[in-house]
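Missing here: one protein chain of the complex. Every other protein chain is in place.
Moving on, here comes chain A:
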Amino acid sequence: MGSRRAFLAGLAALAAPLPSWADAGNPRWLACAREADGGHALFGLDTAGADTFRLPLPARGHAGAAHPSRPEAVVFARRPGAWALVLDCGSGARLRQLTPPEGMQFNGHGAFTEDGTRLYTVEQRASDSQGFLGLWDSDYRRIGQIETGGIGPHEVLRLPGDVFAVANGGIATDPTDRTKLNLPTMAPSLVYIEGDRLAEQITLPADLHSNSIRHLAHAEGRLAFALQWEGDPARTVPLLGLHRRGAAPVLAMAPGPEQAMMQGYAGSVAISGAEVAITSPRGGRMHRFSLEGAFLGATTRADVCGLAPCESGFLTTDGGGGILRVEGGIARPLGLRPRAWDNHVVTL
């Protein structure tokens, strides 16, 4: 019966230690990139920015989710995503290919629960761009879905206590490509999901309804969200928001001309210590703010987008292949690789 099988499995578990991130060279970060030959791959990076592993991908990735204990990464295709790959970063094996249910599309991001027994994938219904979190069990079987209460969700972030924050970008897109269908009426929102319940919803003032909420970062009860402006390009608007549960969001921006240089576009956001940063690949710069939203300074770097906290500052990656550490606004190169780093850096 089943008991014998369980007994044998137990023996096997005793004989071989469970795989861990040590088997993948103890990366601190994961990032996708396009390589010099035009192919794509997922890389593990250590704290000094050196590669710990390289796994080829079938196409361009966007972001990923790292399992909290097992050396497993889920890499999501770019929007509109038809696949996500579960990779064993230790052995390099492709463990699973996830496909969204009929009529649904992955939207580039996902997150595990704290104990790693559930994976949440950001999805939209192809027909009307309505947002959902897809739920998968620890064997990556589909077990359900939760509405995100908005259109065109992009990033999901796990907060302490398995609360999930979702950035509903607000943009409805064509089922087959990224053509934007509803810019005049778009209504982005930031939501907190507890269990299967939409616990809190934040929206922007009416005159900023064209500011798509897309990316998220969190530290010590403070959520930072990065925005992408879809309105009149001549208007200079905030691209960073800060929020605490139950309070009104605070929008932050640099002084006029410097803010204009961001070109209405923030691609990633991260919090490190007493600073929060956003990157703009279009503006070729990173902006740093205090946690209260005061502008601290700009650091320029062409096509910079990937952003993660590191000890005493931020790690950035860019389309030119650069990996830099930025401490107090001062950038220091960690390396230049023959590859174009993709939009995001995932922190383990």
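The rule we apply is simple: contacts are C-beta pairs under 8 Å (C-beta built on N, C-alpha and C of every residue); 3 or more make two chains touch, one makes a residue touch a chain; residues count from 1.
Definition applied: contacts and distances are computed from a predicted model.
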item: Protein name (UniProt record) of the chain left out of view, among "Sugar ABC transporter substrate-binding protein", "Succinate dehydrogenase cytochrome b556 subunit", "Signal peptidase" or "Copper-containing nitrite reductase"; value: "Signal peptidase"
item: Option touching the unshown chain, where A:L159, A:A172, A:I278 or A:L324 are the choices; value: A:L324
item: Residue numbers in chain A that touch the chain omitted from display; value: 34, 62, 78-79, 108, 154, 178, 214, 228, 234, 256-258, 260-261, 265, 267, 281-282, 284, 300-305, 318-322, 324, 330-333, 336, 340-343
